[in-house]
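Note that this complex is displayed minus one protein chain, with the remaining chains in position.
Order of writing sets the chain letters: A and B. Residues in each chain are counted from 1.
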Amino acid sequence: MLEITDLRKVYEDGTVAVDGLCLSVKAGEIFVLLGANGAGKTSTIMLILGFTEPTAGCVTLNGVDVQKDPLTAKKHVAYVSENVTLYGNFTARQNLEFFTNLTGRTNVTEEEYRAAFLRVGLAENAFHRRVSGFSKGMRQRLGIAIAILKNSELIVLDEPTSGLDPKGGFEFLEIISQLKAEDKAILMSSHDIFRAKAIADRIGIMRNGQIIEILDKERIKTADLEKIYIECMKEITAGATSAKVQ
Amino acid sequence: MLLQLIRKEILEHLMSLRFAIACILCFAVILCSLFVRCQDYSLVMEDYYQVRGALETEKKNLRRPEDVIYQGLNIPHRPNPLSIFVSGVSRNEASSYRITTYKPPQVENAQTEDPLKAIYPSMDLITFVGIIMSLMAVIFGYDSICGEKERGTLRLMLSYSVPRDLVLLGKWLGGYLTLIIPFLLAIISGATIVLIQPEISLTPSEWLRLIGLFLLSLLYIAAIYSAAIWVSALTRKSSTSILAMVTLWMIVVLAVPNLSPHLAQALKPIQKVKSAEEERQRATEREWATYVDTPIREYDILHANEPNDWSTREKRQYHVVECHKNGNIARLRKLEQIDQSYGAQFEAQTEISRWLARISPFSSFAMSAAELTDNGALRKKQFIKQLNDFQLELSNYGHDEWLALIQYRLGHNGDQPPAWTEQKVNPIPTFTYTPCAASIYVKTILVDAGLLAGMTLLFFLLSYVSFLRYDVR
Partner (left out) sequence: MLINLIRKEVVSHILSLRFGVTFVLFLVLIFASMYVTVNYYHLEIDAYSIREQEDKNLTNTLLDIDDTSVLFNRFFYHEGMDNAVRISPLGWLGEGFLEVCPDTIKVRATMRSRNVDQDSAFNPLTSLMRTPDFYYVINVMLSLLAILFVFDAICGEKETGTLRLMLSNAVPRHLVLLGKWIGGYLVLFTPFCLAVAGGLAYATSTGAVKWDSETVQRIFLLLLTAGLYISVFFNIGLFVSTSTNRSATSLLICLLIWVTCIIVIPNLAPVTARIISPTPSLKSVQESKAVIDEETRLQRNILQQVYGEIDYSNATDSEIELLENKANRMKNRLDKAYEDSVQEQKNLAVTLGRLSPSSCWMYSATALTNTGLLSYQKFLEARDKLADNFDELMQYARRSRWEVWRAQNNADSLKTWSESIKARLPHFEMNYPSFTDSINDALNDILILLILNVIFFMLAFTFFLRYDVR
């Protein structure tokens, strides 16, 4: 579904955000990018969505190169961003409608909107309320509903659970597993080991723009994820210190 | 797709505070000021009709042709109905002018102007559109890109397969439509109320001018709106964007147009009054000596030996009046020439100030709107020229009538002719202002209208370029 080969991104100021990243996500799979702040998770997502141009390498979505044909490629991906505020003056219904219309689908019925809205666990009475009054969790759910209505094969989530309380976070993951059951490919970035462990089929640990280790389902279950993660992070600190010494 | 984007933009604006503010401002200010300007116009019209009536009595009361020369006539001048919408130069025009031979045209019964009105003139369309609507355009446009970026919706929107140019076009059209809807509604309802008044009637060309004025306003608003969008596509925070835009707005709308004439004066100074007035004085004396004093002296020497009877006296008077006529023709022509050459010098300065002012779209708009409604420099020039022409015409008429009377007496053995009051040889000329040819107006307006259209296009293209490279992260 999602194929990333040798992706590299160097910003104008010389920072290497993504460094030779290779990755693939299949349909019906949840891939979690795990890493500390500044590891290159968000940069990778921005590259997947074509918001920034890669310095080298390529990203294909369903076989379409994001670089060459961004508009077609974007048909295959839905995006849920961290802290999306949406249009505060619009009701939930209007927000859903606007974004769904952007996919070119104009024949969506009222019932479908309502179904998507209820499916992400939002209360019926909020359907016609203005989004400016929504809490953070509600907005995040609405973001998922928008992604669901896009009905694309790949869903990319950028730190979806950050700032949610444990209950909210749990419910959120429920929805994502349901989507996986519908044979969607899901790429999610996170720095939360426990949530990642609970949900992921595969986990890629990122550091300095590289995936230094990919753990499959078996290893996630068996290995002490925490230990591996902390070890990876230790190497960073060590690297940073050695850099300073030099 | 574009329709969806436009719809969303319109809906979003409709539900915002700024739209409500725009509505209130447009309706309250436009309706109130049009109401008062309409009343003002009716008063001036009343004045005009009164002077027109008084003119007939005045004509009847002229006892001798000399009265036409010395007393002159107080001629009415129809006020421009479009001055309801645009103040322009008509603010300095009067509803009547007294035309005599020996003095420049004068305004009689000059009402002392209300000093409050001079400082705070009742708002016309130029001020309203130029200042308030442009500020509204800034407020509508400043966060169209960077605001969405701040909210994160820009990323979400662009994760769909929507081309960026469509997004920008949708934003521009949607925002612009919601911006001009309250304005158009208010101005159209105001104009309707004004134009159904019985005493206000527009000629077809005035209708065209009025419609042109509305279009020009829309163009100006579009230019400012595009600039605001451009700034919003350049910045990443909406507070930076509005700060930059308001500072720019202040310089462009409030400072540049007001300062430009004075800057031009500093750049290309003219000795304003001294030289011109002295020249006028000298020219008058010179022409008078050539055409009046010398010929009369020569005549007196030539006819020194003739008997001192009535016919000699009448003949001499005939000669004197003829000299006066010629003297006045020469004098007034000369004065016009001086004014023209002085005006040409002035024109050069004005041209500089015009181009300095055109840095600001507000001045382009103000100048072209004033010309378009026949309320600008063209009208003033044309009007003063015609007034001066009429002065010459009236002077010639008075002298001719006088000559005709003397001729009659000479031909009838000194008998007095029938009373001049009843039987004038020719009817007294009348004055009507006619605007100059439409092509001249079009030429003047096109520069500024073209500049405004160019600015709109330029700012839109610039915002397009900036938006294509806009970093949505």
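Here, a contact is a pair of C-beta atoms (placed from the backbone, for glycine too) under 8 Å apart; a residue touches a chain by one contact, two chains touch by 3 or more.
Just so it is clear, the model here is predicted, and its values are computed rather than measured.
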Which displayed chains the hidden chain touches across the whole complex:
B
Touching the hidden chain in the complete assembly: which of B:Ile132, B:Leu166, B:Ile181 or B:Ala453 does that?
B:Ile132
Among the options B:Gly343, B:Pro417 or B:Pro435, the absent chain makes contact with B:Gly343
Go through chain B and note every residue touching the omitted chain.
17-18, 21, 25, 28-29, 32-33, 35-36, 39, 43, 46-47, 50, 54, 70-71, 87-89, 91-92, 94, 97-98, 100, 103-123, 126-127, 131-132, 135, 139, 143, 147, 238-239, 242-243, 246-247, 250-251, 254-255, 257-263, 265-266, 272-274, 277, 281, 339, 343, 346-347, 349-350, 353-354, 357, 363, 366-367, 370-371, 376-377, 380-381, 384, 387
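FYI, only the chains that are shown with their structure count from here on.
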Please work out the Cα centroid separation of chain A and chain B, and write it as a whole number of Å.
63
For the chain A and chain B complex, residues of the former touching the latter:
42, 46, 49, 51-52, 70-75, 77-79, 81, 83-90, 94, 98-99, 101-104, 106, 143, 146, 150, 156
In the complex formed with chain A, which residues of chain B make contact?
1, 4-5, 8, 11-12, 15-16, 151-153, 155-163, 471-473
